[in-house]
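The complex is shown incomplete by one protein chain, all other protein chains being positioned as in the whole.
Chains here go by letter, A, B, C and D, matching the order in which they are written, and residues are numbered from 1 within each.
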Amino acid sequence: MNDDLDRQNNNIIANWARKHSLWVLAYGTGCGAIEVPPTMTSRYDAERFGITGMATPRQADVLLITGYLAIKTLKRVIRTYEQMQAPKYVIGFGSCTINGGMYWDSYNTIKRLDDYIPVDIFINGCMPRPEGVIDGFIKLQERIARGQAKGWQHYQENLDWYRANQKKVIKNWTMPDYNW
Amino acid sequence: MSPMNIIWMIAMPFIGAAIGLLYIGISRNITARVQNRFGPPPYQNIIDIIKLYSKKTAITHGVMFHLGPVLAITGTISTLMFVPILTGNYPIYLFSFQGDLILLMYIMVFGCLAMALGAGQSGNPNSAIGVSRGLTQMFGYEVPFVIALIILMVRFDTSSVLDIIKAQDTVAHWNIFRSPFSFIAAIAAFLGMMGNKPFDIVFAPAEISSGPPSEYGGKYLALMQTNRGLFAFVKLVLYTDLFLGGAGDFITLILKTFALFLIPLFIGIVNPRFRTEQAMTFFWKWPTAIGVVGLVLVLL
Amino acid sequence: MAALLTKEKETTLYLGPQHPGITGNMMVELKLTGDTIQRAKTHVGYLHRAFEKLMEERLWMQCFPIVCRICVPEPDPNEENLARAIEEIEGREVPERAQYIRVLMLELARITAYLMWMGGQSGSMGLYTMPQWSIGDRDYILDLFEELTGGRVYHMYIWAGGVRRDLPVGFKDRVRKVMDYIESRLVDYDRLLFENAIFLKRAQGIGIIDKEKALEWGVVGPPLRGCGIAHDVRKDEPYEVYDQLDFELITHEGNDVYSRAMVRRKEIEQSIHIIRQVLDKMPSGPIHNPGPNPLKWKVPAGDAYVRTESARGEFGYYVVSDGSLKPRRVHVRGPAYVHGIALLEHLLQGANVADVSFIMNSLGTCPPEIER
Amino acid sequence: MDSKLIKEQEIKRNINNAFRSAEVTVVRRRRISVRFRAGILPAFISYLKEYMGFVHLVMISCVDWLEDNQFELVYHLWSYEEHIHAMIKIRLDRDNAQIKSLSSLWPHAETYEREIHEMFGVDFEGHPGLTDLILEDWSDLPPMRRDFDTRAFVAETFEWRKGREDAQDVRQTISARYGETIPEFKKDK
Partner (left out) sequence: MNTIPLILLLLFGSALLAYFVGKINFVLKVGIALAGLLVSSYFFLTLYGLSEKFIFHLAGFELTWQINSLSWFFGMLIFGLGILVAIYSTVYMRGKERVDFYCFALCTTIASMFGIVVSGDLLSFFFFWEIMTWSSFLLVIYYRYEAQTAGIKYFVMSAIGAYSMLIAILMIYARLGSFSFQALSAGWQGFSLGTQIAIIILFVMAFGVKAAMMPLHTWAPEAYAISPSSFTSLFSGVLSKMGIYGFVLLFYVFSAGKLSASFVDIHGTSLPGYILAWFGALSALIATLIAIVQDDAKKLLAYSSVGQLGYIILGLGLGSSIGVSGALFHAVNHTIFKGMLFLAVGAVFYRTGTRKFSELGGLISRMPYTFFVVLLGIITIAGIPPLSGFGSKWLIYEAIIQKKMVFLAVVTFAASTASFMYCYRLIFGIFLGQRDEKYDDVKEVPWAMRGPMLLLSLFTIYLGFYPYHLLNLIAEVEKTVLGIHPFAYGQSVLFSRFGSVDTMTVMNVVAVVFVIVFVLFSLLYKRSRKVGLKDIHTSGEIPGEEINLHYAIDFYQPFSRGVGAVLKRSADRLYMNFASNMEGLFDMMRYIYTGNGQTYVMYVIVFLAFVLAFSSWLI
């Protein structure tokens, strides 16, 4: 199976298509969600780049973590991430996903998003402007085209590490097993 | 069966899907322009499908879940086989030498039902609600649709699509002008069939998070999207055959089908969605009433 | 998560947190028979950042950047509230020009919030052209904000004793221009949404709030005025310079989604009217009544409750100071707290699945201000 | 100034006539503040609601006075007729914080009480369901209490990105909690 994956990772056509068709999961996890509609709508028009919203994780490619994650949300985000179909990408949106940002001393928000799910691109700012968001998407596209956006593979390979981190903050672990 | 016909038979599904997807892509572009923005490239849907086919994982909930999209596209391709596509000097009939309207009407449902079965096995309540809505709406729009077809069949005393095309030899004889009541009823049903905005209750993302396909992803979704494009093409060709006098060559075909395609598109851009029962009863009011007038006229 | 007790065969449908129809990050757990909702339960807390706890650890001045993040679509009422609460405890006067600028900010923010709501309300029933237009137009106002404050969404502009910066040169003209533009767009919005036959068909008679119970249930803002009850903080307890401005209190009979929509629609006109008056009447003078060095700023002991009319209704802050460098307690009362939990659960009983997101948008539920 | 406070003074008189123990102060125009005993709070509040026109429960706040070992519950009421805001302040013992629920008077009081129960640990008698509102699986001290140190909690639970001084090896704590070996993170090839 792994050879197969490697072969596909270097497939130019597939990567080109992945690059130009990023379906973003409609999940406003934090206050950054307010800048997503302007990004998607007429002024900034992210659909030019093939970026569209999708309703369910089964169909989406990109999980946009729009800001801080409360622990309660983190559980849902992990669940949602695991339900997405590979290749899948995560964009950490806003300073609070990088190091807690404004909520560095809040007991209910996680500080480093990449401890819990693999992040391919961080966009900093509180909150990032739509231009920043689009820039982030383009950086992600470049990484995809080069076959570097392999966060989901890291997640599979280091599942124990991620699970341990997740279990540290999520007290009542009722998550089904991840079967990729 | 001539070799040419066999080639067309193999090529036509691909051509049809490409045209259908391109139409949907163009519709996204047109929608974007109405919404004051630029929009994706017209071939965006094809990129999407390539991407979906190149997804590395896909989940399945079981046999029917797996077979659902396959059977759906089977139904659509089978329908395509029985629709006369071109009627000019170089006709493309595939199997449509019998081109029976009743057969078409029923075989079109095959795919939809298969899709519903696949969605049913996913076990997602959203899918089930979507299917329930879809079948309810189908019952709604089939009424004006059959009225329109019966008007045509009784009027031309045939149930063969080919004969109906032959009867529309000049522009003035097109059914859109000769049986306007039938056309209006049929076009109302067409709105429901295409599932554009006032009638997109099946997929309603804000209500039941995209409904029946909500569990489908990866290659299955790719197959379904292909099916969507192809099915749009099939329906457009059928309507062109029935009301716009068929098409002699590909350019005419594309012009006519695109013109038809624009009707639900423009209605869809500026209208919100109906509730389910509103959508169903909508079809039973004006479209059916107009259709009944047509029925009475055709009997006289 | 305390789920509803399951009756044997009712289908459970989770709307949210990851759902395109949900406003923000919350969850409505529905128990269905058919597609009728038998019982609904709102689950919140997905956005809890413990702002109130954080503010207890911050200097007074450091609270300002925090509070504006409480309500994302319309952050200005938060700054305004905190500033006014501190001013009330301290007894600090605010220069008149600053008061006018604050009103300008609040009304601009109200328009942005309504434009955002318009997008949400029509998006919830699949009219995607509306959000494209209204959110695109909202950006013109955000540009004004950016010019004035430096931030598109979070401004941190209103602070204790006044506002942070004076208006740039030519700003008033640009505001007037944008207002003219928005006013001209209202015609399009009417045609697209407010006069759309399908919208009328869907909105009328849906999500009816009992008029007799409305006050008791704690309904505020446009939903209350949509019941034909004329109450508005700007009139009831005028703050800043609202008592010197001329504007109408919009009410609409009907108690349903449609009447709430119409109230908001007409209030946009009123806000434009207010903004024009503000621009005309704005006096010159100082914009800030400075206080002590922020690092040594102690607010005298005391407490104050202040309220502001936000786009969703009464926004209240209860600030308690114990005379130290940090606030003792800042408690935020968002209108969505009542609308989004008790009222929403009540309205959803017996409603259709198709209308959940529709009703929710009409109440203007905004999760971040519920859980803060 | 006093002439403007007629309505407020009248309400103060009325309240004092009915409930002698209520200490009413007129803070300013449209604000009155009442100190009251916890015991007969529901009767007092329903008196305000039914007879004085305070139909709108704005919110219920809770302030932790750790020094006095007391919680202060503040019930904010608003009268739409008189346009007066009343703050009814109740002091509760911090160790045994208990008070009667108001959920029968206002349906949305239920939500406020749930939150206060969750965030401060105040017990409301007669509340239909004091379940979690905002937090999930919270086992620590109620977080809004003054003696809950959020920074210590954060330092223990979360790992900072490198560059912060207080970085700790999270994996040590995890392995201790779950009795597992420390997994290694494989770097890119």
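FYI, contacts are C-beta pairs under 8 Å (C-beta built on N, C-alpha and C of every residue); 3 or more make two chains touch, one makes a residue touch a chain.
Here the structure is a predicted model, which means the values were calculated and not measured.
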| item | value |
| --- | --- |
| Where the missing chain makes contact, among the chains that are shown | A, B, C |
| Residue of B:90, B:139 or B:286 in touch with the missing chain, whole complex considered | B:139 |
| Sole residue of B:18, B:34 or B:113 that reaches the chain not shown, by the stated touch rule | B:113 |
| Identified contact with the non-displayed chain, of B:4, B:63 or B:171 | B:63 |
| Residue, one of B:46, B:73 or B:269, that touches the chain absent here | B:73 |
| Touch with the omitted chain, as defined above, among B:194, B:223 or B:236 | B:223 |
| Interface residues of chain B (partner: the chain not displayed) | 53, 56-64, 66-67, 70-71, 73-75, 77-78, 81-82, 95, 98-103, 106-107, 109-110, 113, 116-117, 120-126, 128-129, 131-133, 135-136, 138-140, 142-143, 146-147, 150-151, 153-154, 157-160, 163, 209, 214-215, 218-220, 223, 275-278, 280-281, 284, 295, 298-299 |
| Hidden partner chain, residues of chain A it touches | 1, 4, 27, 56-58, 75-77, 79-80, 83, 174-176, 179-180 |
| In chain C, positions touching the absent partner | 1, 3, 6, 8-12, 14-19, 27, 29, 32-36 |
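Everything that follows uses one rule, which is that only the chains that are shown with their structure count from here on.
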| item | value |
| --- | --- |
| Approximate Å spacing (C-alpha centroids) for the pair chain B, chain C | 44 |
| Rounded Å distance between chain A and chain C, as computed from the means of their C-alpha atoms | 29 |
| Whole-Å gap separating chain A and chain B, where each centre is the average of the chain's CA atoms | 36 |
| Shared-contact residues (touching 2 or more other chains) in chain B | 35-37, 205, 209 |
| Touching two or more other chains - residue numbers and ranges from chain A | 26, 41-43, 55, 72, 105-108 |
| Overall pattern in which the protein chains touch one another (line/ring/star/complete/other) | other |
| Chain D residues within the chain A interface of the complex | 134-139, 143, 148, 150-151, 153-154, 157-161, 164, 170-171, 173-175, 177-178, 180, 182-186 |
| Chain C contact footprint on chain A (complex, rising order) | 25-31, 33-35, 37-38, 41-43, 53, 55, 57, 68, 70, 72-73, 76, 80, 102-103, 105-109, 126-127, 129 |
| Residue numbers on chain B that touch chain C, as the complex places them | 31, 34-37, 125-126, 129, 132, 197-198, 200-201, 204-209, 269-276, 278 |
